[in-house]
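Remarks on the structure that follows.
Up next is chain A:
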Amino acid sequence: MFEAIAFYLFAFLTISMFYIAVTTQQALYALSAIAAGMLFISAFFFILGADFLGAVQIIVYSGAVMALYAFGMMFFDTTREVKEKHGNSMIVLGLSVLVAFLVVVIFAVPLVSGNITALYPIVEGAGNTQEVGMVLFTKYLVPFEVAAIMLLVAMVAGIVLAGKKMDLSLTLMNEAQIRDMRDEENKKVLS
Partner candidate 1 sequence: MLDNILSILIFFPALAAVLGFAIQRDSIRSYGVAVATIEFALSLLLWFMFDANASGMQFMETLPLVPVFGINYILGVDGISVFIIILSTFFTLIGIASLGEIKKVKYMIITLLFLQMTMTGVFAALDAIVFYVFWELSLVPMLYIIGAWGGPLRIYASIKFFLYTFTGSLVMLVGMLFMAYFYYQASGIWTFAILDWYRLVLPENLQLWLFAAFFVGFAIKVPMFPFHTWLPYAHGQAPTIGSVMLAAILLKMGTYAFVRFSLPLFPDASVFYMMPIAVLAIIMIIYTGMVAYAQKDIKQVVAYSSVSHMGVIILGTFALNVEGISGSIFLMLGHGVVAGALFFLVGVIYDRRHTKMMSEFGGLATVMPRYATVFGIMMMASVGLPLTINFVGEFLSFLGFYKQSHILTLLAGTGIIVGAIYMLAAYKKAFFGEVTNEANKNLPDLNKKELFALIPLVIISIWLGVYPKPVLEPINNSVEAIVQLMHDKAITPEAKSRIPNLINDKNSQEGAH
Partner candidate 2 sequence: MLESVNVSLESLNLITLLPMLIPVVGALLILITDLFKSGQDKSLYVMLSVIFLVVDFGALLESADIFAKNGTVLGVFNVMLIDGLAILSQFIIVGASIVFIPLSLTSKRFHEFSYPEFFALFLFMIAGFQFMVATDNLILIFVGLETASLALYTLIAMHNRDKSFEAAVKYFTMGALSAAFFSLGSMVFYALTGSVEINQIATVLAGNGYADIAYVLIAVTFMLGSLGFKLSLVPFHTWAPDVYEGSSASMAGYMSIVPKIAGFIVAMRIFEFLIHSGVVWLEVILYLFVVVTMTAANMWALVQTDVKRMLAYSSISHAGFVMAAILIGTTQSNSALFLYWVLFAFTNLGSFAMLWISRQKNIPWYQTSDHSYNKFAGMIKTSPVAAIIMGLFMLSLAGVPPFALFWGKLYMISSAVNAGYTLLALIMALNSAIAGYYYLKLIVYMFMKEPVQGAEEQVFTNNSSLPLRSIIGFAAVGTVFAFILVNPLVEFITSFVYNSGY
């Protein structure tokens, strides 16, 4: 009973939050709504016993990612009302209603093939974090490492794109300009 109440409550909350996030004209509202929605989602994780995931959700999403967005928002100066031209909203509406309808209808059909044998069963008595760790560092060791590489890529990419003279075009500058620029850089380093 508790579970049902919690489910519907959080379902209602997340849906409304996300709905606000995609419809509001205020960027700040959208951001806040998203952040709130993320938090509510972590609630689902806790309900479902995925404590580790819930924690990560809060830390990474509601924390890191949202902070990034917030930073971006300030950088782009979109805290004011966002003016968007909406061409044909009927298409958007139609498509999304159709998606929702179809997917929901299908998902409402109970899965026939119920008795799935769990490959990595949740072990009674062990904490969720422990279990996750166990699987993560055995079975999913490689993906985990690749994910690390991915994060490295993202970092390098972020640095390159946002930081390293991307506002200049080395393609179009001539040699002299580049030399001057280098010299200036060196001077900065020396001073």
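Candidate entries met the following condition: all candidates are chains of the complex that A comes from, given by their letters.
Methods note: contacts are C-beta pairs under 8 Å (C-beta built on N, C-alpha and C of every residue); 3 or more make two chains touch, one makes a residue touch a chain; residues count from 1.
This one's a predicted model, so the numbers in the text were calculated from it and none came from an experiment.
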item: Chain A: touching candidate in this complex (1 or 2); value: 2
item: Residues on chain A engaged by candidate 2 in the complex (per definition of touch); value: 103, 106-107, 109, 111-113, 116-119, 123, 125-126, 130-131, 134, 138-143, 146-147, 149-150, 152-154, 156-157, 159-161, 164, 166, 169-172, 182
